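Below is one structure, written out as structure tokens; the observations come after it.
With one protein chain held back, the other chains of the complex are shown just where they sit.
A and B label the chains in the order they appear, each numbered from 1.
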Amino acid sequence: MSEAREPVTMLSTPIHLDYHFVAGDSQSKTLQGYLEGKFIGQRCEVCGKVYVPSRGSCPTDGAPAREVVELPNTGTMTTYCVVNVPFAGQNVEIPYICGQILLDGSNISFMGLIQEIPASEVRMGMRVEAVWVPEEELTPSLASVRYFRPTGEPDADYDSYKEYL
Amino acid sequence: MSKFPELTSGSRPIAVVSFAQAKAVRADIAHNEVEMLLPVFGELFAKAGITKDDLNFICSGSTDYLIGGPFSFVMALDAIGVWPPKPESHVEMDAAWALYEAWVTMQEPGKDVSLVYGFGKSSLASDLGKVLALQMDPYTMAPLWPDPTSVAALQARALLDAGLATEEDFAEVAARNRRNALKNPYAQVARDDDLATLMAEAYVASPLRRHCLPPITDGCSALILVAGERAYDFSDNPAWITGIDHRMETHALGARDLTQSPSTERAAVEAGVAKGGLDLAEIYAPYAHQELILAKALGLGADTQINPSGGALAANAIMSAGLTRIGEAATRIMSGEAKRAVAHASAGPVLQQNLVAVLEGAR
Partner (left out) sequence: MGDQAVFESPHELDFPYSRSLGPTLSAFMTGLRDGQITGTRGDGGRVIVPPTEYDPISSAPTEGSVNVGPGGVLTSWTWIDKPKPSHPSDKPFAWAMVKLDGADTAMLHILKAPSADGIASGMRVSAQFRPEAERVGCMADIAAFIPEEGS
């Protein structure tokens, strides 16, 4: 019999679960686009909005968004955040900028990394373009896009993106 | 003739006016959950003659554990369209319980038209049994990873030990359900098995053989509930929910008599099951032996047809299969094929939670 010890008060219950994620028909169109070095979205058949990544259905109308639309590499950065906080697994030097990118011709922004500009010079409405990885490194994922950088064009008019904030 | 049958539960008569489901498949690799739901909602709204603008309340049932991600139910709203915004809720349970929440919500005037739906892709987990083992007590049971088939087998063994059933009885249940499924275009496993072939199968977890187990299924289903006279705007013969109740067993597995289902018995009493004859019963019994326990707990007689749809042994879209039992019963009431029916849903590998609904046609 062991000598009296402290009572057990905690139980370790590690859980490991394996799944496979299925993108489905619509999202796969965007992923296929990344593999080919292009941005692919889909248009809602009721309101005409273009969603990228494509999602198969318009969240406003609940209607199919099937028409495939290829989008250009350029867009407007609607808003942004300067990241100063280090964290485990970080692979970009701080400070860095996360921007919401509204590609020309689309109706929803998505998050992207902004580079080639000091953090202090970034501003809302900045015109940006995608920089892709070399062709042999393209994969069916957003990792095919290295980052977005300013195009040098004059900033977009606030009215042109105020609905997307 | 009265517009509404007499109610056992609640004060407002609420009816199912439309039901739709996806064909149950082993794995829908081409579609994610939203894409599975979109055509089902399209069919449902078209059958009922409504649009999302007619809805006062939306409630769904699904679980993050099937997809392996948090807030996974939110994306399903893409398939409905969320503008203008509507009151919406979700249960991390089979959508039969989402129906219960909608029914409670609709007791209040003004909440007159609800959409209830459930969905799940059981094919996504590499080991579904391991994921579902997390339903068990997290301190004393889950760390051993007892999958649902193993736990259900303990219940089946208890039935044999008590002399309440034989292994041939289990095979008969399995054969009858899958034979019924031959008439159900949405079922996944539909065939005419002979008992000798079934009894020759090896045990998966003794005494359960493969035929005693449900299939793994991707699927979804949805229905529309309407309160009061307005239901007649959507259906000539709505399926009125005259009684509905749900109860649960103790979480402590070893403190239960697994051969009985007292929670189902109690829910059946509260829902008024025994108040009239029953043309049919749709029972959610994923394991063949469980149908025997539940039929007894519901007090079913020989003149009640069990699972004309084929039940969970023919298609087990976890999270919508219970709602589908209600939908299948409602469909047969609306068509006039049945006048009074009971639908049952359960949760947990050995019938931990049970919901009972009585549906009646007024015409």
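Note that a residue touches a chain if its C-beta (ideal position, glycine included) is under 8 Å from a C-beta of that chain, and two chains touch if they have at least 3 such contacts.
Since the structure is predicted, the reported quantities are computational estimates derived from the model, not experimental observations.
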| item | value |
| --- | --- |
| Among A:28, A:60, A:79 or A:151, residue touching the chain not depicted | A:28 |
| Touch list for chain B against the chain that is not drawn | 29-30, 68-69, 127, 129-130, 133, 138-141, 143-147, 150-151, 153-158, 161, 202-203, 205-208, 250-256, 258 |
| Touch list for chain A against the chain that is not drawn | 1-2, 5, 7-25, 27-29, 31-32, 68, 140 |
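Here is the rule we use: only the chains that are shown with their structure count from here on.
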| item | value |
| --- | --- |
| Geometric centre distance via CA averages, chain B-chain A, whole Å | 38 |
| Chain B-facing residues of chain A, complex | 11, 13, 15, 17-27, 55-64 |
| In the complex, chain B residues that touch chain A | 29-32, 34-35, 38, 41, 52, 67-68, 77-83, 121, 123-127, 130-131, 134, 138-139, 142-143 |
